[in-house]
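A single protein chain has been removed from this complex, and every other one stays in its place.
Chain lettering (A and B) follows the sequence in which the chains are written, and residue indices restart at 1 in each chain.
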Amino acid sequence: MRMAAEEMAVFWVGTALFGIATLVFALLGRLGRSNKIFANSNFLVSFITTVSYTVMAMGIAITVAPNGQPIYWTRWLFYIASCGILTYEISVIVRKPSEEVFEVPFLTGMTMFCGFLASFLVGVERWWFFVFSSAAYVSLLYVLFCSRSRSAADSGRIMWFVSVTWSLFPLVWVLAPTGFNVFTTFVESILYLALDILTKIAFGLYAILRQTEENVTG
Amino acid sequence: MRMAAEEMAVFWVGTALFGIATLVFALLGRLGRSNKIFANSNFLVSFITTVSYTVMAMGIAITVAPNGQPIYWTRWLFYIASCGILTYEISVIVRKPSEEVFEVPFLTGMTMFCGFLASFLVGVERWWFFVFSSAAYVSLLYVLFCSRSRSAADSGRIMWFVSVTWSLFPLVWVLAPTGFNVFTTFVESILYLALDILTKIAFGLYAILRQTEENVTG
Partner (left out) sequence: MRMAAEEMAVFWVGTALFGIATLVFALLGRLGRSNKIFANSNFLVSFITTVSYTVMAMGIAITVAPNGQPIYWTRWLFYIASCGILTYEISVIVRKPSEEVFEVPFLTGMTMFCGFLASFLVGVERWWFFVFSSAAYVSLLYVLFCSRSRSAADSGRIMWFVSVTWSLFPLVWVLAPTGFNVFTTFVESILYLALDILTKIAFGLYAILRQTEENVTG
C-alpha cells in the first residue's frame, strides 16, 4: 500500500470541510424558519459524511486491490444513510407524491450497498454488484424523473444537476483501482471529495436558498 | 465443504428467477395504475432477493457446521429488508390501522436478525437465538392476525397462506445442517428456493391481481 499517507491527507481535509459544513447547516437551521427541514437534513448529511471521512482517514477497514492499491469501501456504507436522506430531500423538492416516496430510500440503499459489495470484493465477480448497483441507480433516477411535478418550475433543472453529478461517482469507480485502474486511489480520493462537496454541501446550500426565496415570493 | 458446487447451481437458478421476477414486477408497475404500490414493493423484494442469491452463489460469507456442511447465513440479513417490505405489504392488504403498523417491520427485523445469529453460530448456544427468532415471529403473526379488518373479505385467507408458507422456513432450518442435520445444505437450498418463489413471486403476483380486481369491481 504505497502512498497511503497522501490519501489520508485528503480524507482529513474531507473531515475538516464537512465538519465546518455540519456547523454551518446547524446554524442555518436555527436562524431560518422556512427552510428548517432542508437545513436539518443537510446537517445530518454533513455530519454522517464527517464521520465517514474520519473512518477512512484512520484506514480502519480497507481491502487491497491486486495491484496493491488500497480500497476504502466504508465510504459506500455511510452513503446508504447520507444519500438516503439526500434523495428523500430531492424527492420532496421535485414534489413526488408521498405514497411512492418509500421506493426512493430503498433504491438509494440498494445502489450504495451493491456499491459497497463491488468495492469490498477485488475479484472479477465484483462486476456483478457494479451492474446491480447501476440498475438500482437507473431505477432511482427513473422514479425521480418520471414523477416530478410540473408545478415546481426548476424541478427539471434540479434533476439534471443531480443526474449528471451523481453519475460521475460510478465513472470515478470504473477508472479507479476499484475498476480498470486508470488512476490511483490518491486521485480517486480527490475526485470523490470534489463530488461530495458538489452534491452534498453546494446542493444543500442551493436547496436552502431556493426554499427561502420560494417563501418570500410565494 | 463437500458439494458446494451443487448448492451454487441452485443459488444461480435463484439469481436468474428473481432477476426475471424483478423485471416483470418493474413492468407491471409501469403498465398498471391501481396496483402501483404492490408492484413497486414486489419489485424491491425481488431485486433484494436477486442480490442475496448472487452473494450466496459466490460463497462470499459462510460458516461451517460441525459436520462440515456450509451455512449460508447472509440470506437472513437480506430477509430483514425484503421480508420487512413484504410484511408491510401484508399489513396494508389486511388493513391494519396505521398507528400500529410500525411494530410489523421491527418484529420482522427481529425474526430475521435472530435467525442470522442462530445460523451464523454453530454451537449449542445458537438455539437461544432460534427461540428469540421464533418468539418475534409468533408476535408478528399475532399482530397481523388480531388486528386484521373484517371488511377485507379475503384477509383471513391471505393470513393463513402467509402463516403456513412462512412457517416452513423455520421447519427447514431445524431439519437442515443449521439445526438437527436431517438433510444436507443442498436439499436445504432447494427447499428455501421453492419457499422464496412461493412467498415472494407467487404471493406478489396474487397481491397485484387482487388489487387490480378490487379496483375493477369496487
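Convention: contacts are C-beta pairs under 8 Å (C-beta built on N, C-alpha and C of every residue); 3 or more make two chains touch, one makes a residue touch a chain.
No experiment lies behind these values; they were computed from the predicted model shown.
Engineer: Given the contact definition stated above, which residue among A:V13, A:V51, A:L141 or A:M159 touches the chain not shown here?
Structural biologist: Reading the full complex, the residue touching the unseen chain is A:V51.
Engineer: Looking at A:I37, A:V122, A:M159 or A:L175, which residue reaches the missing chain?
Structural biologist: A:I37
Engineer: Looking at the whole complex, which of B:A57, B:A81 or B:L121 touches the chain that is not displayed?
Structural biologist: Counting the whole complex, the residue in contact with the absent chain is B:L121.
Engineer: In the whole complex, what residues of chain B lie against the chain that is missing from view?
Structural biologist: Considering the whole complex, chain B reaches the absent chain at 99-100, 102-103, 106-107, 109-110, 113-114, 117, 121, 125, 128-129, 132, 135-136, 139.
Engineer: Taking the full complex into account, what residues of chain A touch the chain not shown?
Structural biologist: 26, 36-37, 40-41, 44, 47-48, 50-51, 54-55, 58, 60, 81, 85
The definition used in the following text is that only the chains that are shown with their structure count from here on.
Engineer: Using Cα averages as centroids, what's the distance between chain A and chain B in whole Å?
Structural biologist: Distance between chain centres, rounded to whole Å: 30 Å.
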